[in-house]
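Missing here: one protein chain of the complex. Every other protein chain is in place.
Should a chain be cited, it is by its letter among A, B, C and D, assigned in written order, with residues numbered from 1 in that chain.
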Amino acid sequence: MTASFDLWKLTKRVLFYALVVVIVVVSVFPFYYAILTSFKAGTDLFRINYWPTSFSLANYQSVFSQGAFPRNLLNSVFVATVTVLLALFLAVTASFALSRVRFRGRSLLLMTILAVSMFPQIAVLAGLFEVIRFLGIYNTPWALIFSYTIFTLPFTVWVLTTFMRDLPVEIEEAAIVDGASPWVIITRVFMPLMWPALVTTGLLAFISAWNEFLFALTFTVSNQTRTVPVAIALLSGGSQYEIPWGIIMAASVIVTVPLVALVLIFQRKIVSGLTAGGVKG
Amino acid sequence: MASIELRNVRKSFGAVNVIKGVDLEVKKGEFMVFVGPSGCGKSTLLRLISGLEDITSGEMLFDGQVVNALAPSKRGIAMVFQSYALYPHMTVYENMAFGLTLEKGKGKEEIRQRVERAADMLQIRQYLDRLPKQLSGGQRQRVAIGRAITRDPKVFLFDEPLSNLDAALRVATRIEIAKLHEEMHDVTMIYVTHDQVEAMTLADRICVLRDGLVEQVGTPMELYESPNSVFVAGFIGSPKMNFISGDKASAFNADTVGIRGEHLTIVPDNGVWSGTVIHTENLGADSYVYLEMGTEEPVVVRLDGTSTYKSGDVVHISPMEDKVHRFDAAGKPIR
Amino acid sequence: MASIELRNVRKSFGAVNVIKGVDLEVKKGEFMVFVGPSGCGKSTLLRLISGLEDITSGEMLFDGQVVNALAPSKRGIAMVFQSYALYPHMTVYENMAFGLTLEKGKGKEEIRQRVERAADMLQIRQYLDRLPKQLSGGQRQRVAIGRAITRDPKVFLFDEPLSNLDAALRVATRIEIAKLHEEMHDVTMIYVTHDQVEAMTLADRICVLRDGLVEQVGTPMELYESPNSVFVAGFIGSPKMNFISGDKASAFNADTVGIRGEHLTIVPDNGVWSGTVIHTENLGADSYVYLEMGTEEPVVVRLDGTSTYKSGDVVHISPMEDKVHRFDAAGKPIR
Amino acid sequence: ADLSIVSGDTGTGLQFLQSELDLFAQESGHTVTIVPMPSSTSDQFGQYRLWLAAGNSDIDVYNTDVIWAPQLADQFIDLTDAFAPYAGEHFPSVIESQTVNGKLVAVPAFTDAPALYYRKDLLEKYNKEVPTTWVELRQTAQEIMDAERAEGNSELWGFVFQGNAYEGLTCNALEWVNSYGGGQIIEADGTISINNENAVAALEEAASWVGTIAPEGVLAYGEEEARGVWQLGNAVFMRNWPYAYALSNNDDAAVKGKFDVAPLPAGEGEGAKSSATLGGWNWAVSSYSTEPEAATELALFLASPESQKRRAIAQNNLPTVQSLYTDEEVLAAAPFMGAWEAIFQNAVPRPSAPTQANYNEASSLFWSAVHNTLSGNGSAAENLEVLEIDLEDLLQ
Partner (left out) sequence: MTSETLGAPVAVAKAQPRSELMQQRVRAARLFLLPMMIALAIVAGWPLARSIYFSFTDATLNDLYGAEWIGFGNYLQIRVLESGRTIYRGVLADPSWWNAVWNTVRFAFWSVLWETILGMIVALVLNAEFKGRGIVRAAILIPWAIPTIVSARMWSWMLNDQFGILNDLGMRLGLLDRAVAWTATPDTAMFAVLVVDIWKTTPFMALLILAGLQMIPKDIYEAADIDGVHPVKQFFRITLPLVRPALMVAIIFRVLDALRIFDLIYVLTPNSAATKTMSVMSQENLFQFNKFAEGSAQSTLLFLLIAIFTILYIWLGKVNFDGGDR
């Protein structure tokens, strides 16, 4: 009996790891392919390879020699970071109000916030352009930070509201009795309990801001203020129709690596059982 | 430092009326114990006093000032929650120090001293670095108590603070709380418990709640000796008071007579009543003998030492005359 | 329906050793009560038996079969958690019925009957449609008990199931559990409690745990009358046994003598010992008098009825000769 | 003055532009900043429209595709007078294509026209001539393909072109239709001429290629996909722009030295001729520019024969100045340019002038109709009939 039991357990483990491998391969394969491509040049690009055949850093060199790629990277880091911090700050406080304080019109407000996400991006482009020029932030990173709230804010507010709703009331009450103000409750009590949600929304929002193209293209006009996706679109080959495939791949690899590192650092915070041991019931 | 007065306080959750009009005065420095059946509204009343829950109608006064609208943090209270309500992400130390760090002008060192004193008192010094989830139930409960006592409130609210402690620790903590009360004789304490011993020993006065209403308020001995209803009589004292009605009660000129197990003696024969032993329980120091004698519930007799009666034995019992409680049909005592 | 055997079972959380080698046999159909100080490992041991926690070393056997690796669901157990662990999204009814709906061949009607029977027993019938968060502490605890007893397991594990109930309900539920045990005489029950009365009345045998080790296993009376260590002597019985050491003990040829409060009598004069009253507690049926007589902790004397002694009175006491427990320097009894 | 010039040109193109701007700065004393744009022309177009609509004064000079000028005419200043002295040196068709209602909207930077790329080695191997009609091309391609495949070269296709539904298909199809004598979709006077027998025949011919001599995937090909297949040595013929010439001669290209270019084949029947769609880029001055004089100066500088010559040499872009096709320095740097003069004779403009602001939509209607036909979704006759109605609706 024990033998068959162990066999079953073993099969389960094997199946589980097989699933993990499948998931990883499917997710990573195109990226792997991108890395392969980034080492290729010329006609090699059109040849199908599964394993590295040539190894040339030329594409990486051209990424850094064309335009102002390092500068664009920095811009992206700045824009995405500030966007996410701002969105999280606004969203955490707003979601406290939305999830924990009962007031009239709350659901209407949540719907209104959601409605912001219902309009196609291209449709707000013209109006947003006017607003940005009116505010005088055209062609600055602030134009991007400002316009990105249109998609980061509703998302973070909704997600955090949902998660904050589930935190035990008793813990908040204990804090109230301890003399904590709403701000203290949010920062010192709730935020540490919401790490999975904060990190997740933060990462997702960061990546959206990092990868945004249309606004970045429209609201910035100089190499000094543009972000990475635009810079990638600006990478070019020798002539009009030629797509500099290898260089684009090299650039994509370069911009994806920091994100992977970011995920690796922050995913540790996505742990379970943060609220364990707090209350009975 | 605060006297508390409740005037016709009511509370409902939606359509459910939980507190149905409570009038109560807790004097400054008094130790008030709330007892009552599970679900009668003790925790709710405590939460109303703390200000965590708004009262639906009525008035709440602290030191003669209406505080219906005052924020909990301004009422100068500390509270031990029935469900502990520890901060799961903070260590025991941080849990206990949190309230203090929020107060202005408290030095690190002072906070540490106060936390450690409380931790020593509650024997949780060695767990100061652990998270709540790494603690046993009793340890968590002690942290919750510790959190309340490191602060320096005018009113302590305890909701069943000792329910998960072992007997020895319970006694020790109980005594610590009593000491605390003695030392800080200004501090008003309100304490919810299901434990008869705690209620009897700690309370200056006990408030018996029943179904959202105050049934009786009085000193422990008042309640024990002259309960003013069948309910209170049955609720105070362990084992429960025996109630005998019908013919046997008519002999006493009452609708119901109540007599506590310890006030019944087994007599060789010729007792007032007789019954068949159906069950005995030996607790060591004393033992309970359960008798079937036609009443709704079996009659319990409490004996010193170990009982030698066996199920099926027929025994005669007599009540101590002066300890018999007589009640009328409405459940009110006849005096 | 299952006998349980633990062979040198150990459990550590990281570097913390919690269970340090427990050997224990629980017989089929036995009612075993675990007692011990808060944090000694009772809940952990229960969780090891349930299979929720893997044992670090040692062997666990159910009916002679090693079950170290067996999933909890296959062990045929029902458990009441100290933290309740109710399903927050299910109503009381669903919480209780959930386990049953999963068993094949259970009709809706049958499930309803069983849930309702348990609900009636625990007096939570009117809350069946509520969610856990709408219940009081005691009500939640009863739901947790109800969930366990609607099922039909071979082993019941109860972790302080009555700690949040009021006295009356506690007695009633305790009796229901005793009845349950009688009816299902095959079912093994393991029960953690801090309540002396529960331990003494429910247990076939009591297992006293101390700091991750078994201190003594025996019937309630064995433990009460012949504890095999100072620890057990002090732990079983309420109020705690008085310990007297030094010269006074030498007179009894022992390092320490132990004598329970109820085995001390106050004598007019010429008692064996004398002391000053420092505190009295009136519990109604009896009262405790605390005497200062040079021992570490005050000596407690338990008197029937209400005490009339006041602090400062000097009284003489005598132990009942045959009830004196004598212990050697290692804390072991001298017989 | 400080000027901004926006260009979607590519890496070396931008470098060249920078060097031109440096020269300009020396000559005129105006400094110019380049605002680069992604090379996707539709991205550029959308962006420019938005900027212009919002009256963006940050950009002075725009780099525009031939087909854009009429659509954006209102927002560019009239260069007719400024350019008048030089207009005669340029191909009239190019100037014409940038003139809307008598207003010269943009001045030319360079022009473009596609050619037929063919594999010399394969034609020689099978002893074939360079095809001069589409039918010939089909037959030759089929023959070589079959033979090569029989030899195990299973990857080989006969002909690749730009079949994806996008502006490129409009270019391709316009060549087919025009080469069959089917007109220019919409004639210069605004008559919608596309629904005619010649056009139907042209499209039917083209449709017959898909899945036979051209892979089915050609329906999703743009310039780069076609070049990919070609450069791997997997196509006998390719229709593409001059840029592919240099790339196909790279060391690692399988076709290096094995190919040559020729004018695109002609159609069949009456009015048949070889035709090539006119491409190319221009410079336009924004009417929101705060420095219109300096900006005009810049545009004229960039359109000047000297600049175009430097461009032809450095960038191998086809000049719009006729005399440069015989210039020795130019031919030395880009020998293939000689071949293009012939191709250029047959250049047809897309109907952007008659359709004006509606050109993009008209073009999309056209390429959709063609794409439907190619993918077997309705017959050529049906699709063109519907197209005619749609175009009538659009242009009223």
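We take it that contacts are C-beta pairs under 8 Å (C-beta built on N, C-alpha and C of every residue); 3 or more make two chains touch, one makes a residue touch a chain.
None of the values given here were measured: they were computed from a predicted structure.
Put simply, the missing chain touches A, B, C, D once the whole complex is considered.
Touching the missing chain, out of A:56, A:93, A:187 or A:222, is residue A:93.
Within the set B:56, B:101 or B:245, the residue that contacts the chain not displayed is B:56. For chain A, the residues touching the chain absent from view are 16-17, 19-20, 23-24, 26-28, 30-31, 33-34, 46-48, 50, 90-91, 93-94, 96-128, 130-131, 146-147, 149-150, 153-155, 157-159, 162-169, 172-173, 176, 181-183, 196-197, 199-201, 203-204, 207, 210-211, 213-214, 228-229, 232-233, 243, 245, 248-249, 251-252, 255-256, 259-260, 263-264, 267-268, 270-276. Contact between chain D and the absent chain runs through residues 42, 45-46, 49-50, 52-54, 71-72, 74-75, 155, 163-166, 215-221, 225, 228-229, 232, 234, 357-358, 360-361, 364, 367-368, 371, 375, 377. Touching the omitted chain from chain B are residues 51-52, 54-57, 68-72, 74.
Following the convention adopted for this analysis, only the chains that are shown with their structure count from here on.
Common neighbours of chain B and chain D, by the contact definition above: A.
Comparing chain pairs A-C and A-D, the larger number of C-beta contacts belongs to A-D.
Centroids built from CA atoms put chain D at 39 Å from chain A. Spacing of chain C relative to chain D, judged by their CA centroids, is 91 angstrom.
Counting partner chains per residue, chain B has residues 82-83, 134-135 touching two or more of them. Touching chain pairs in this entry, ordered by label, are A-B, A-C, A-D, B-C. Interface residues of chain A facing chain D in the complex, by the touch rule stated above, are 41-47, 62, 66-67, 125-126, 129-130, 133, 138-139, 217-218, 221-223, 230, 233-244.
Considering their complex, residues 69, 82-84, 86, 88, 132-133, 137, 140 of chain C touch chain A. Every residue of chain D that touches chain A in the complex is listed here, in rising order: 4, 6, 9-14, 33, 35-40, 43, 47, 50, 53-54, 56, 58-59, 112, 222-224, 227-229, 231-232, 240-241, 243-244, 246-247, 250-254, 315-316.
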